[in-house]
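Heads up, one of the protein chains got dropped from this complex, but the rest are sitting where they should.
The block that comes next holds subunit A.
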Amino acid sequence: MSSDKWGNKFPISSGKKYASKPKTVATKGKDTSSSKKGRTVDSDTDSSDYEELPKFSTSSKSGGKASFETPTPTSKAKLNTSVSSKSGGKYSFETSVGKGYSGKGGKAGGKSTVPKATVAKFKVEEELPDNASCLMDCEAADILEGIQGQRTLLSNDPTIKLPGSFDRGLDYATFDRHYTDPQSARRVLEKLKRHNISDSEICLISNVCPETIPEVYALVPSLKTGSVGVEITIKEVLQELAKLKSFN
């Protein structure tokens, strides 16, 4: 990816055109009507390779078939995609061998065709070692830019070369940099810790840079505790973060 792609910065607060912003129920709409398209979305699965890939199967009006399956924990991950025409076509995005869940015309093994909400806890800490600490994108950008500067100085050793993932990581971190002063943003966000909001959730809020409480709840559903105290604190934090935003 070229760096100019990411270099195209935009005012996050003003330039957004969310494709699905105004909806109150995200999955509400013509698409979810199983009678019409026979679509099933089910994202409750557990696997070692796939943390939680959705299973969904679709069958079009004209008998097309689509399946999107996850493997059994022992099966080797494999992604296959195949397409024929849209009307009578067959879509398959399979990740397992052997028998899977591939519904046809809404039969889907007796499961409901209404999509289940994918609200889940954002449990990052459980999956990482104890010595790992989450970084906000703006913090990561500072660190990576520092490293890049150092490496340029040390670049007389041709054997030390920054890998492609470094550049991509740096581009991503700088593109996503919503705050000019990461320390101040961190200090403001630390207030959320009073309400047992985890580091990862705090970083997610920082990275997403939401503007309103409904946006916070939509993007980090695990914060939706119903507690008035949490909501007040989030509101305060959002107000303070708005002052720290960089509009570059």
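One rule holds in what follows: a residue touches a chain if its C-beta (ideal position, glycine included) is under 8 Å from a C-beta of that chain, and two chains touch if they have at least 3 such contacts; residues count from 1.
As a convention for this text, contacts and distances are computed from a predicted model.
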According to its UniProt record, the missing chain among "Elongin-C", "DNA-directed RNA polymerase subunit", "RNI-like protein" or "RBR-type E3 ubiquitin transferase" is "DNA-directed RNA polymerase subunit"
Tell me, which residues in subunit A touch the chain that this view leaves out?
1, 5-6, 8, 10, 12, 15-21, 23-24, 26-27, 29-31, 39, 41, 43, 49-54, 56, 58, 66, 68, 70, 77, 79, 81, 83, 86, 91, 93, 95, 118, 120-122, 124, 127-129, 131-137, 139-140, 143-144, 147, 157, 159-166, 168-173, 175-176, 200, 203-204, 207-208, 210, 214-215, 218-222
